[in-house]
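A single protein chain has been removed from this complex, and every other one stays in its place.
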Amino acid sequence: MSEREFVIPVGPQHPALKEPESFLFTVDGEVVVDVEPRIGYNHRGIEKAMESRNYIQNLYITERVCGICSNAHQTAYTGAVEEVGGIEIPERAKYIRVFMQELERIHSHLLWLGVAAHEIGFDTMFYYVWRDREVVMDLLEEVSGNRCNYAMATVGGVRRELPKNKYPKWHKMLDKLAERTNYYIKVASTEKTILERAVGVGYLGKEDMIRLSGCGPNARSSGVPCDIRKISPYLIYDEIPFEHVYVDNGDVLGQVLVRVLETLESVKICKWVLDNIPDGEIAVKFNPMQRLPEGEAVYLVEAQRGELIHYTISDGRNMPYRHKIRAPTLGNIPSLVKRLKGGYIADIPITLAGIDPCFSCTDRMAFYDEGKDKTWTWTEGELSKYRKGWYSR
Amino acid sequence: MKKVSVEEHTKVVEDLVKEFGEENVYNTKVPRAYRAFAHVNREKLLDVVKYLKEEHGFIHVTTISGVDMGENYEVVYHLRSEGFSFSLKVPVPKDDPKVPSIVDILNGAVLYEREVNDLLGVFPEGHPDPKRLILAYDWPEGVHPLRKEWDIQTIREKVDGKKWGKDVE
Amino acid sequence: MNNPLTTLIAVLIFPGLSFILTYALWCQWVSRKAAARLQNRQGPLHTGWQGILQPLADFIKLLVNEDITPAAADKPVFNYAPIAVFAIPLAATFLIPIQSLTSLRGWEPVASFEGDLILVLFLMSVVILAVFLGGWSSGNLFGALGATRVALMMLAYEIPLSLVAVGPAILAGSLQISKIVDWQVASVNVFLGAPDIKGLAVAGVLLIGVAIYLICLLAELELRPFDISEAETEIVHGWQVEYSGKKLALLNAGHDIKMVLAAALVTSLFLGGPAGPILPPFIWFILKTTLCVLVLTNLSVLFARFRIDQMVAGAWKYLVPLAVLQVMAVVALSGVI
Partner (left out) sequence: MAMERELIKNAFSKPCTLIYPFEKLEPPEGLRGKHEYDPEKCIGCGLCARVCPSFAITLKGSPGPKCTGLLVDLGKCLFCGQCEEVCPRDAIWLTTDYELAVINKEDGILDFDRTPPPPKAPPKKEE
């Protein structure tokens, strides 16, 4: 800690981070020297709460672990519970679940593209991307009755039918999405100011990524092929023709390309599902009070931000004995910290946004006073008392 | 990716059992392709993880779950090699809740071990900085919420007693 | 311009204080509405026709808001910096020829003397000093960072800005803005009469000058590609982070007046100032400056934000050499006349 360095607490309330996580940056002038992540800001004890609710009520808790990848959590939860209970869901329900998962991937990736453009100051692209994202939001609202938290999957199948007469309209909407995404690929690769702020920023090589167990688009932008839909297929992903998207430039531009190309793949998958969806009923009877046999199951799902694992243990009651959820972002933090070191302050937001963090954490502010060389952390009350003191006339 | 059959994964599990013997790696289970479970003794954990990493390409740690099985704790290491997820369950006695840290073999486990230490109280020995990761700063020491003896009411009484969340002045 | 009454009116009302203030609010409205339309959204809507009173509403709202001075700030500098940021550009606008009630050719700057171009350029740099002091004295980490970035940026764009502004003065052979405007009017008439290669060359060189000038203005006005000093996503609000209430109102008004001043300078030096065929001079002035504001807004909406090191390096590697070449070309052309 040479005397020229000083510490910038970024978060948990900071306009760059829409997510409640906090990082303590030690900077020397404009260059970041050291990073210390502190999460746990929105720890709601979900795993503990799930142990005291039956399998149907838990559906709605897992759906609300995270706003943007709610369907991914629900697919993983229902998959794990069905594996433990030995429940075989109808073929059509699998197609509908894949359809919902890919729609949500489009919605999440476009949301991220807008936020990333905003982080580097390109608000015009932010407005345009979020305007075009409304197409997929309307589609989701029509299919499931809600823009997020779709409550579509249930244990044993799916709750709502995909009416056949709407397919042509949905095809047109999906084509419009593909056309707009292609436009954004052209803009992202030709607009000089984006390239200036994205090429070489937050670089991380393939070996470091593997060593730090990164996952999802964050890892695939450094050349690690780890798309769960390809390497350990679930539902019907092994029958669907789509590419395994990964690039190896390792910087923020790589992350932009991976996510945008993946959006195109998701549009292709959705169209394929609409064309080949078989008929049949959509759910198997599962009454809320039903007990599950003893056993355990691990279910891996490719959520928007990476590999999502639901590990459930049942001991014969109608409530899970233990249900472990690991959101993909927790796996990406070690690689994020490695990306941040050595960069500029101006690149902090775009590198943070690069891994598309999706935390849910509670509130703490941490201070490190370089002069007195002591660290202290305040609770909410002490912080407001200090704030009043600071702002008294 | 070619379709991988169950036999290939059971072979991996059998190699492991042959390598470390029945008493160290026991009641292995391969419910379907891409999934396997096995119990591993705590002393042998580091060697098993090193062996799996070098021989069978288990280079990615998905997560580490802590489970309170009633008479003892169980720390479950979910390792993954190209889609094949292998869960190693390490029983830990309740009176001495410690487990060797695998951070220097698989660096990605650095945060997961801190989380298990926070929520279940199983201390990872040899971990670079086993600070608190998830629980609040002024959460009372020794209260590990995921242990079965704590249910939501007792946690609230234990914690509320200490002005949790109320304004200080 | 000698009898005191007309000078008082000229300073306080018409081309002076109140006209500039209302015109600054109009420019803010134009730039906000244009940026909104370019980004396919509505822009201000409910205050007055198409939201035209929105800038005034914001100004009044800020005046009544609570005005906080941080305990850690050093109070005198913190309180007086906004007044300087508001007053200096306002003073500089008195040197810009807009309209005059008495003079025969219809337009005459309130105060005009040989070398007033240098004074305007000097005043625009002094504003940066006031901005730096304001940010530094706010005692906030982000404020200090923003202030240093403002100073860094000034080093980058000040030289090309001044060099290019001197170009027309060399051609007109005088440092008085009204003489420069006269020269432009004269040379345009001559050129229309007998178009020749040299006239085209002068026009081409001045065009390059306008381009460089606009880029430097983007940096000076802290508009999008160069709004590094108040980068909302990195350092919260840059040097203005601790200002609120009346002081923030003054800062915003100061920023708008600086926008008017910049647009007015571009029109006076390159677009022939308030002179124009049939319309009265100040209508021409309004048309040309609004055009400049629209161009600036379009440029600012078009780009992402540069990093401070990219901006400074880019300015020294590209802008300064280009500006020097441009001035050499102007000197060569003016020598020939």
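To keep things simple, chains are lettered A, B and C as they appear, and every chain counts its residues starting from 1.
One rule holds in what follows: a contact is a pair of C-beta atoms (placed from the backbone, for glycine too) under 8 Å apart; a residue touches a chain by one contact, two chains touch by 3 or more.
Everything numeric in this text was worked out from a predicted model, so none of it was measured.
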Which displayed chains the hidden chain touches across the whole complex: A, C
Full-complex contact with the absent chain, from C:92, C:180, C:286 or C:301: C:301
Omitted-chain contact residue, chosen from C:8, C:45, C:155 or C:279: C:45
Given A:151, A:178 or A:284, the one touching the chain that is not displayed: A:151
Sole contact to the chain not displayed, among A:57, A:182 or A:276: A:57
Among A:131, A:176, A:291 or A:341, the residue in touch with the chain that has been omitted: A:131
Touch list for chain C against the chain that is not drawn: 34, 36-43, 45, 298, 301-302
Residues of chain A (touch criterion as defined above) contacting the omitted chain: 53, 56-57, 59-61, 124-125, 128, 131, 134, 138, 141-146, 149, 151, 159-160, 183, 186-187, 190-192, 288
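In this section, only the chains that are shown with their structure count from here on.
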Centroid distance [mean C-alpha coordinates] between chain C and chain A, Å: 44
For chain A paired with chain B, centre-to-centre distance based on mean C-alpha positions, whole Å: 23
Chain A: positions in contact with at least two other chains: none
In chain C, residues with contacts to at least two other chains: none
Residue ranges of chain C touching chain A (in the complex, touch as defined): 38-41, 68-72, 141, 145, 224-225, 227-228, 231-236, 301-310
Chain A - residues contacting chain B, complex: 39-40, 43, 45, 47-49, 52, 83, 210-215, 226, 228, 230-233, 238, 296-298, 300, 307, 309, 311, 313, 322, 324, 326, 330-331, 333-334, 362, 364, 377, 379-382, 384-385
Residues of chain B defined as touching chain A within the complex: 1, 3, 31, 34-35, 37, 59-63, 65, 67-68, 76, 78, 80, 82-85, 87, 106-112, 115, 118-119, 132-138, 145-146, 151-152, 165-169
